[in-house]
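One protein chain is absent from this view; the other protein chains keep their places.
As written, the chain order gives the labels A, B, C and D, with residue 1 at the start of each chain.
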Amino acid sequence: MIPLHYILFLSTALFFIGMYGLFTRRNIITILMSVELILNSVNINFIAFNKYLYPDRLEGLFFSLFIIAIAAAEAAVAIAIIINLYRNIRSVDVESADDMKF
Amino acid sequence: MPNTAYILLILLLPVFGFALLGLFGRRYTRGFSGVIGTALLFVSTLCALYVAYKYFSGNTGMPALRHTYTLFEAAWLSFGPDLSINMGVLIDPISAMMIVVVTVISLMVHVFSLGYMKGEERYSTYYAFLGLFTFSMLGLVLSSNIFETYIFWELVGVSSFLLIGFYYDRPTAVAAAKKAFIVTRFADLGFLIGILILSFQAHTLDFGRLINNLSSFEHSPFTEPPVFLGLPLVDWGLILVFIGGAGKSALFPLHIWLPDAMEGPTPVSALIHAATMVVAGVYLVARLYPLFTLTLDVQQVVLYVGAISALLAAVIACTQTDIKRVLAYSTMSQIGYMMFALGTYRLFPPSLVDPKIGFIGSMFHLFTHAFFKALLFLCAGVIIHLVHSNEMKDMGGLRKQLPLAHICFLIACLAISGIPPFSGFFSKEEILSAAWRADRFIYTIALFTSGLTAFYMFRLYFSVFWNKPATGHPHAQPLVESIPLVILAIGAAFAGFIPFSHLLIVGGHPSVHSSIGLNAVPPVLIALLGIGIAAWLYYKQSDRPQKAAAAFRGLYTAAYHKFYIDELYLFVTKKIIFNCIGRPAAWIDRNIVDGLMNGLATATARISATIKGIQSGRVQDYAWFFFVGIAGLAILFIYIVK
Amino acid sequence: MIGSELVFYILSAFILVTGGLAVTTRKIFRSAIWLLFCLTGIAGLYFWLGMLFIAAVQIVVYVGGVVVLIIFSIFLTQQAGKDLPPPIRSRAILSALAVCIGFVLTCILLRQHSFGVATNPDLADHASIAAIGTQLLDTSEHGYALPFEVISLLLLAALIACIVLAIRSKPEEK
Amino acid sequence: MLNGIIISLRQELIVTVILFLLLFIKVAGNEPRPGVILNLINILLTINLVLGFFPGPDAALFNGMFHTDRLIVLEKNILNLGTLIVSLQAYDWLKAHRQLLEFYMLLLATLTGFFFMISAGNLLMFYLGLELSTIPLTALSGFDLEKRQSSEASMKFIISSAFSSALLLFGISLLYGATGTLGFEGIVHKLDGSAFQLFAFILILSGFAFKVAAVPFHLWTADVYEGSPVPVTAYLSVISKGAVFFILVQTLYTAFKPLVGDWQKILILLSVLTMLTGNLFALRQNKLKRLLAFSSITQSGFILAGIIGASRAADASVVYFVLIYIFSNLGAFGVVALISAQTGRETIDDYRGLYAGNPMLSWVMAISLFSLAGIPPTAGFFGKFFLLMAGAGKGNYIFITIAALNMVISLYYYLRVIKAIFMDTQPAPIGKLTIPLLPNIAFLICLTGICVAGVMGWVYDYIYSLSIGL
Partner (left out) sequence: MNLSLLIILPLLIVLVLLFCRRQSQVRWVSFIGVTVQLILSLVLLTLYWREHSVHGATRFLFESRQSWFPALNIQYHVGVDGISVAMILLTALVMVGAVLVSWSIGTQVKEFFVLLLLLSAGAYGFFISLDLFTLFFFLEVSVIPKFLLIGIWGSGPKEYAAMKLALMLMAGSALTFVGVLGVYYQAHSFDLARMFSEGAMPLSVQRFFFPFLFVGFGIFSALFPFHTWVPDGHSSAPTAASMFLAGISMKLGGYGCLRVAIALMPDAAREYSPVIVTLATIGIVYGAFATMMQKDLKYINAYSSVSHCGFILLGAGMLTPTALTGAYLQMISHGLMTALFFAAIGMIYDRTHTRLVERLGGLQKIMPFIATIFVIAGLCSLGLPGLSGFVAEMTVFMGSWQRSASGYRLATILSCASIVVTAVYILRATGQTLMGPVKDPQYNSLTDAKWNERLTGILLVTGILVIGTAPFWLTELINK
């Protein structure tokens, strides 16, 4: 049996890969993709904990279920927002959306 | 003294006059203001004379055993259970004497001013101020409490300020008034701190108890160790009080305001800056005489300051050309006389005669001086009115035009020079004999000063009334101006015959010394010598004065410039205090203290500008900071704080 | 058991590699595809863990829904062909630094923490799809009816939001 | 059973019903005129507010996922009140906006989300409520569709909040791993303060901190506030923030009680940073919305300072302050919204000489700002006093001193606005504006609130009687 820690390392690695993408990607859509990666790593956590530690109840599983649903909704709204932004500034480069600062 | 309510009248009438004329004079009484003021003061004078008569005539057979009465005492301001300013009236020989002097001279000046100040725009104000001054001065002399004295002391100062600055549109008058006030104020600081020290040591402010507590043998603070510069605290208190007195009495080195104060109307000079206010210092020392005589150190301070002032002022007076300034320096010199007389007590060998002779002489001289000096000033006023100048060179040969003033002036000059039988002779004689017994060196100075006095007074006399050929007709002089001259001249001539030493002793032995013996000869001779030189130099116009001046060039120039003391003061105040303290203080306040406060604001703004980059407008940076925030918190609180 | 472990390692490597490529590749379309692979890999992981339902949901929602949505939006913003601009160097370095620190920190913490051991490691019976379905709509003990209702409201709101934002009428209609 | 659920969930249900009502109107096709709809909606919201005052029983439903008590009911009603005020103030802006029904639908959805969040007894419900409120809010902040800044704001908002909720979720997952439960009551017993749990807690706290704009998780705030339409900004700055503070206090005081020593220290640091940073940035702003954004960050710092007190008084003070903050901040935003909608001018310089033409608006602004600054006799004074007083309860006076001095800095920029309005002049000052009825009512509510909520001691007393300690 694979120890729990291994799975957690995997999810953590995925988490930070996603975070790296979120920090460095300049296309807003790719940033969104990075967010999805992060959320997935969380899901792995939940499932792994549920499976390994607390299998008598399915709280982790349900939580990840809801996360998936919300992630989808969030993605949809985010894409709508990105498209709207694209219409306004003709760009999806996050660097060009820094009108407001300081 | 039963039934003494009228004593209060002496005080209240002048202040009533002040209030009346001050509030309504400008609008309503106008031309009558003088008459009102004079009338009120006249009543006051009568009361004062009556009080003095009752007091000195006494009801005991022994005229010398007089009591000290404290009347109408009431707490005015309480500083604590055992310390309070009690307002009260103190009647003892010297205060009884002083109220006579003050009211009489003041009355004379009031009357004189009726003519002299007629037509002045601020006629009412003038009389109001005179009323205020008279009130304050009377209050000063009648105080039963050292703080009460201080209160009236300050009031006297401010009346003096107001009267010197009476011609307020004259910048010189304004400057003189300011100078007078500030210099005396500075001296008063000493007085104040002196009061603080004395009252703290004695646990009282009342004169009687103050003297008692401090001089009682068992717990005399004089046995305490020195606190500062080798003197015990009470000595310092007394010296500081003396500084206050010296300031008001224009003693060296605080005399610089007095000559300038001559910018005031001449009758004011006669009243305040010759006869009454300036002797307040002497009076103060006399009031605390039992304390001032307790230690040698204090006595020496009094002695030497008095002597130096007397000599210095006399020397300067010889060179001055402004008639009023000459008189001012002469006043200073005479006050120096009175002062050092008060400082002789401790120098007497214990076996010798009553050591209070100096005290008596001083008071006596104060009394006589008031008359002849006021007379001199009033005469000067008459002269100045005539020639419209203060400078001696504009005068000369006035004996025909001003015959009355001429006679009076001469009497006063003789009196001040100490020529018998004029009043000055007697009083000066007592001082000189005190000096003789106390210290020969001082006696020499006194004697020399006496000669100088005769010289410069007669220099003045000759320059004004002789020197040039007498021309013109007798100047018509209003009666109100003549009467005071005559009265004062009588006083100046005959006041010396009052048996002063009998009157002045409180509860002690009558003075043994009363007769005038051989020791009166040298002063008279010296005085005559002085008169002779003055006559030789100034009786007629000649170049002798210039030659004499040239002979003593260095001394003459220094004296002419008042030994550069004014300049020294100016240097200290303008250059040092203004430039080195005031200006830096103002600068520091604006730039450093306030700068610090503003700097806080600027620094905040600068920090704000520096960190603005955090808010870069890029969402990824925000996320980065977000994560770094978490990581930082985690590291900090998991690994460092725990 | 070796086989199972091997599967896990392969899956892990697959997930990490595709995930890494998804966030670094310069072609946006490829990036989306790598994401697709990654998500599928995660679904595989769920299978490996025995969580069949969630694996299915993962495939349906993510692979079938979200990635498709993303690909559509890529087309909408007309950038399929172009290379993505490279990341800003300073930010890349700082990000790598932050991410590394974060990773190390998390791993250390995970390593140090000793998790308990499950009392009953078998969840086969109540992890069945039927059980999950019942539980999801149950209002009683361990039921998830309320969250279910809330998320329905959320989806409605998201729907409205998307409509408002995306269906923008032309200005002259006003 | 069902009755119990309906009564306990009545506030959520009413809002949802209104939401669906609006949805039906929208779907039905022929919309009435905007004015009519606005009046209708505001009447409905008022009814909602009034109904909210009816007390209900304390309850814990759905296996403890949802719980309610009188304080929570009050908190929800405070949010209702704020929403009503925002809605009244949005009148000018919405009248000209075509998608006004959608605006309200989204707004009410967020409100429901906040309700569920406050009532959450479980991290799942908390998360759902949070997302239910956040996702529509991001859309709302982009509601000025044609405006570049608005869409930029919504982009920043959704990316930031997605990232933040991802971190929050990571934290929740770790906590789940560490404790095996998601319910608050279960968590309490499992917390032992180990490093791992602390890490999970910090991640979760960051999610809260993000929503309440605590430094360093605040960076989105200013941009989003600035870009969003003014009513949305107002809503974000008070309702959203207030709701999160309510739940933050609850979770900290119940679920994370065992970690109290740790979170107090963390919050002290966050509070100081938040106050200082908010102030330092607010100092240099010329755009009023941005200034208010940073000022609201500072206010968060003060609320955090109150939470640190960890006492019954602290709990009460936070709720009380949020109430007052709603009045004060919405007063200020109301003026900004009105002027922005009618003239489009939003900078401090534009406000110069406002007093000459619009004394009423000027005084509303001034009093609101004084209340924000904590100047008596406005309610803000009492709010701040009690907050810091609660914060000082644990004896950290150095911290309280810093907080108090921060009030001085914040006074500076509030006074800058006052100075512009009352003392400065400009060649083209804002002319006389007409204030429609609904915003007028809103101003009246705000002013009354500012004057009454402080001086009348019973307001605080009532809240205190409902609140819980640690």
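What we mean here is this: contacts are C-beta pairs under 8 Å (C-beta built on N, C-alpha and C of every residue); 3 or more make two chains touch, one makes a residue touch a chain.
Keep in mind that what you see is a predicted model, and the values were worked out from it rather than measured.
J.: Missing chain touches which shown chains?
T.: B, D
J.: Out of D:A166, D:A234 or D:A392, which is the one that touches the chain we can't see?
T.: Within the whole complex, the residue contacting the unshown chain is D:A392.
J.: Which of these, D:F281, D:F302 or D:Y460, touches the one chain of the complex that we don't see?
T.: Once the missing chain is taken into account, the touching residue is D:Y460.
J.: Among D:L23, D:V260 or D:A404, which residue is in contact with the omitted chain in the full complex?
T.: Final answer for the missing-chain contact: D:A404.
J.: Which of these touches the unseen chain: B:I7, B:L155, B:L432 or B:L537?
T.: Checking the options B:I7, B:L155, B:L432 or B:L537, the one contacting the hidden chain is B:L155.
J.: Go through chain B and note every residue touching the omitted chain.
T.: So the residues of chain B touching the missing chain come out as 26, 75-80, 83, 147, 150-152, 154-155, 158, 161, 165, 168-171, 174-175, 177-178, 181-182, 185-186, 189, 192-193, 196-197, 199-200, 578, 581-583, 585-586, 588-589, 593-594, 596-597, 601.
J.: Touching the hidden chain in the full complex, which residues of chain D are there? Just list them.
T.: Contact residues on chain D toward the absent chain are 313, 316, 370, 375-377, 381, 385-386, 388-389, 392-393, 395, 397, 400-401, 404-405, 407-408, 411-412, 415, 418-419, 422-424, 457, 460-461, 464-465.
In the analysis below, only the chains that are shown with their structure count from here on.
J.: Any idea whether B-C or A-D has more C-beta pairs in contact?
T.: When A-D is set beside B-C, the one with more contacts is A-D.
J.: What is the distance in Å between the mean C-alpha positions of chain A and chain D?
T.: That gives a centre separation of 27 Å.
J.: Could you please state the distance in Å, as a whole number, between where the Cα atoms of chain C are centred and where those of chain D are centred?
T.: About 31 Å, centre to centre.
J.: Between chain B and chain D, what is the separation of their C-alpha centroids in Å?
T.: 77
J.: Can you list every residue of chain A that touches 2 or more other chains, as numbers and ranges?
T.: 8, 15, 18-19, 22-24, 31-32, 53-54, 62, 66, 70, 73-74, 77, 80-82, 84, 87, 94-95, 97, 99-102
J.: Mind pulling the residue numbers of chain C that touch at least two other chains?
T.: Residues 91, 94-95, 98, 102, 105-106, 109-110, 115-116, 142, 147, 151, 154, 158, 161-162, 165, 168.
J.: Can you list the chain C residues touching chain D in their complex?
T.: By the definition above, chain C touches chain D via 105-106, 109-110, 112-113, 115-116, 139-143, 145-147, 150-151, 153-154, 156-158, 160-165, 168-169, 171, 174.
J.: Could you pull out which chain D residues touch chain A in their complex?
T.: Touch residues, chain D against chain A: 123-124, 127-128, 131, 135, 138-139, 142, 145-149, 151-156, 158-159, 162-163, 166, 169-170, 172-174, 176-177, 180-182, 222-223, 226-227, 281, 284, 290.
J.: Can you list the chain D residues touching chain C in their complex?
T.: Touching chain C: residues 5, 16, 23, 61-63, 65-66, 98-99, 102, 105-106, 109-110, 112-113, 116, 124-125, 128-129, 131-132, 135-136, 138-139, 142-143, 145-146, 154, 177-178, 180, 194-196, 199 of chain D.
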